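The other protein chains are all here in position, but one chain of the complex has been omitted.
== chain A ==
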Amino acid sequence: MDRNILKYLAPNSLGLPSLHPEARPEAAEDGGQSPTQQYYRSKHQLRRFSMEDMTKRMSLPMDIRLPPEFLKKLQAESPEPCKPLSRMSRRASLSDIGFGKLETYVKLGKLGEGTYATVFKGRSKLTENLVALKEIRLEHEEGAPCTAIREVSLLKNLKHANIVTLHDIIHTDRCLTLVFEYLDSDLKQYLDNCGNLMSMHNVKIFMFQLLRGLAYCHKRKILHRDLKPQNLLINDKGELKLADFGLARAKSVPTKTYSNEVVTLWYRPPDVLLGSTEYSTPIDMWGVGCILFEMATGRPMFPGSTVKEELHLVFRLLGSPTEDTWVGITSNEEFRSYLFPQYRPQPLINHVPRLDTEGIDLLTALLLYESRNRISAEASLTHPYFRPLGESILTLPDTSSVFSLKEVQLQKDPGHRSSVFPQTGRGKNRRQSIF
């Protein structure tokens, strides 16, 4: 029995007497007074179980997702496809195939290195698909990195055509490898590549995909918190996917204050810049506005390098906030301490002349000072700006790409050099962004 029991033979075993004195109020005492406990205990002591039970329970397989085409292949090969597999034999077959094994993937080259992870381009021997392999070192002073824990646990719950797919998780000694679908480019690179002159029709399609992915997250109270062009991956079909959920977390308790140091400065809303820590889904929406501007003009909207400069750029364009546009701002100490000059709001159309009236309207609704007044991702999807994309795009299943509709097609970007999409393997200055 002992072999199977998690046991460290530590002293001080049964009792838990060692809590810091002041951290020990009533809990231990009132814990003892459960009405039903007695019942459970006596029942429990009668229970006997076998060694076999134990081994079975210890070998539960990890939750592994198979791509649908692969399942088809599996079924085709299996002599009795309808016969249900027992848990043990299913596990055996999955690992026989190669899921959860590092040997299954061939490393093709390093894409980048971050503080806690290294990302490689790779290929799956099973499906021949390209993958991104993110190797995370688990041995750290404080154990497994929290960014890895959040990213994996959140992505496992997110299955959407506009969110990067986590195919597999491989645990080797001291290292965790996340296998993501590989997307060749990101929005930043895409903009560079088309000479910062995108077709306005494509802007609309990218924008819709961004909002679609974000609405899916927000409905689950997951904030991205670090939206920027580098985190929006784009493949050769023009599918846009949100990546890098290391800073995201399930927003289950909005009363919790978050760090206000998470969003990249250029896409950070002014309320967060002024130190607000009570934030919710609208913090992502400001960044969406900045990205719309950037796609339509080819340049970042507020490229400030300090908090002060960032705020100054915002106020200079959108006008200094007043009690009308931002209740409570005049008594905000931090705001007052900056002593910004008074600016009048400038008409956005002067700065984004290529954007149509509906587009300007959406942009305005995204860039509101009062965070709770900003339009939500879900509501934006039905904004008139997207009407040209048709009705059926609103009822697509979560996992279907917008390009599964005939009527949705990318156009050639006017500023684009040579081919429509960047070819793979240009490699060197590739900005892989899934850190």
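What we mean here is this: a contact is a pair of C-beta atoms (placed from the backbone, for glycine too) under 8 Å apart; a residue touches a chain by one contact, two chains touch by 3 or more; residues count from 1.
Simple rule for what comes next: contacts and distances are computed from a predicted model.
The protein name that UniProt records for the chain not on display, among "BING4 C-terminal domain-containing protein", "Cyclin O", "Cilia- and flagella-associated protein 53" or "Dynein light chain", is "Cyclin O".
Residue in contact with the omitted chain (choice from A:H218, A:R268 or A:H383): A:H218. Here one chain is not drawn; of A:V106, A:C146, A:L197 or A:L394, the residue touching it is A:C146. Listed by residue number, the positions of chain A touching the unshown chain are 1, 4-14, 16, 18-20, 22-28, 30-37, 39-41, 44-45, 47, 49, 53-54, 57-58, 60, 62-63, 138-139, 141-144, 146, 149-150, 152-154, 156-157, 169, 171, 218-221, 249-250, 252-259, 278, 280-282, 327-328, 331, 371-372, 376, 378-379.
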